[in-house]
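Of the protein chains in this complex, one is absent; all others appear in place.
The block that comes next holds chain A.
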Amino acid sequence: MTDPTNPARTRPGNEPLVDLRGITVEFPGVKALQDVDFRLFPGEVHALMGENGAGKSTLIKALTGVHALDTGEIHLAGEPVSFAGPAQAQAAGISTVYQEVNLCPNLSVAENILLGREPRRFGAINGWAMRARAAKLLSRMGLTIDPGSALGNHPIAVQQLVAIARAVAVDARVLILDEPTSSLDAGEVAELFRIIRVLRDEGVAILFVTHFLEQVFQISDRVTVLRNGKVVGEHDTPKLSRITLVSAMLGRELGVLAEVERRTERRAADPAPLLVAEGLGRSGAIEPFDLEIHAGEVVGLAGLLGSGRTELARLLAGADRADTGRVLLDGRPLRLRSPRTALAKGIAYSSEDRKAEGLVSDLTVRDNMILAMQAARGWARQVPRRTADELVASYLARLDIRPANPDAVVGTLSGGNQQKVLLARWLITRPRLLILDEPTRGIDVGAKAQIQQVVADLAADGMAVLFISAELEEVVRICDRIVVLRDRHKIAELSGADAGVDDVMELIASGSTRVEVRS
């Protein structure tokens, strides 16, 4: 897209700080980036959008010198540059904050911010000066964190902000944020955005990668969309419609999304509940709550991060033990001692932490899919190879998993496909209640729509689904009933038909003060 008439190409009185021209990066067998032009201006927040595998990460890595360019050149403030690695890029003022916080939790906040460039006196680290410098930096960002406290004692969100502080500590002119919000709740995102705006107003050029459409419109000034390694659009955000953006990313009309968009008509759920929780609770995790789930309905759990969504789900799945209350399945009391007993009773739980609690990353797609089924049978009765192959093949097709190769090592798949493999693992056990904790987090729009569709289909077939998501739009769209949590309490239950995002948001916000960053 090098259309000179495109208003986004010309920005009066301003030269691009970063100008990538004709970038091509090839990996064996793949053109990860193909003739990509990309410009970043000082004092703008620029969102980089695209599905998984579109080339976002490759573009960032090409810019920061991680990947060598096959063709093309990089200009920084008008000068051609070439970085041999991230350290050189950083020295030139390009700092990157990755999705996962790469800091040392056992060191103090100040030490983390200034790691590798500690102020020294007589050859030793000057602790006093270090804390002072860190404190100055934090206050510039409007953060009230004690620089001397251990980083590990802070929540992930604060650690993320510290990572940003570390990135700007080197007088960064360009700040790259690679999915910084994927593990933050709404309040924390707001805090992050406030800081992003502060930095932007100081003239820092910010490149922002995210999967959340809402956030793109909230924070970004311009958007560049990548698809299959090519730039398919460069837009001013205010002039961009949501549909244009999504269809540019997907490269197809919005059939899939629209289909899920309409609330699926469903048969009336069974009058007798499948599962009832009475006063179920666990101290320090979730206050006692009541909950009914019927076969054929999708119940959503909404609330901020840390509101007890996951904790509630883990009690129902036997992953944690409740210390009060009881669970009835088909009206009969059920003692959930372990995930194993829950699975035996038809309750499957897909954890929010795909990497740590879901995938067995070194094993193949096949092994990952049949793991739960095999575990239920015990080690002595191996799932016959043919049964396994048939099941795996059918789910590869049904969930549109790519590559459709049962022998691929699961760790090499993209996030969306990994999530689908996990979904297949639980579906193979033929659960009666499927608990999905953030099944669409960090995956691309296409896979997200597919997973939402699968959830709707499963419910239509009579499965009960407990659906947890930080994205309220998604919860409202696909759930029949929404349970709202706040500060580890269940505070309300809405019927999906008359619930909108605003209603849920109001409930979550009601009576609670602004979410503050703890120090």
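One rule holds for everything that comes next: a residue touches a chain if its C-beta (ideal position, glycine included) is under 8 Å from a C-beta of that chain, and two chains touch if they have at least 3 such contacts; residues count from 1.
The definition used in the following text is that contacts and distances are computed from a predicted model.
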| item | value |
| --- | --- |
| Identity of the absent chain, which is to be given by its UniProt protein name, from "Heme exporter protein C", "Na+/H+ antiporter subunit C", "ABC transporter permease" or "NADH dehydrogenase subunit L" | "ABC transporter permease" |
| Omitted-chain contact residue, chosen from A:247, A:361, A:405 or A:453 | A:361 |
| Option touching the unshown chain, where A:67, A:154 or A:420 are the choices | A:67 |
| Among A:180, A:339, A:416 or A:442, the residue in touch with the chain that has been omitted | A:339 |
| Options A:200, A:425, A:448 or A:488, residue touching the unrepresented chain | A:425 |
| Touch residues of chain A, complete complex, unshown partner | 27-28, 30, 66-68, 84-85, 317, 319, 338-340, 343-344, 349, 351, 356-363, 367, 371-372, 374-383, 411-412, 425 |
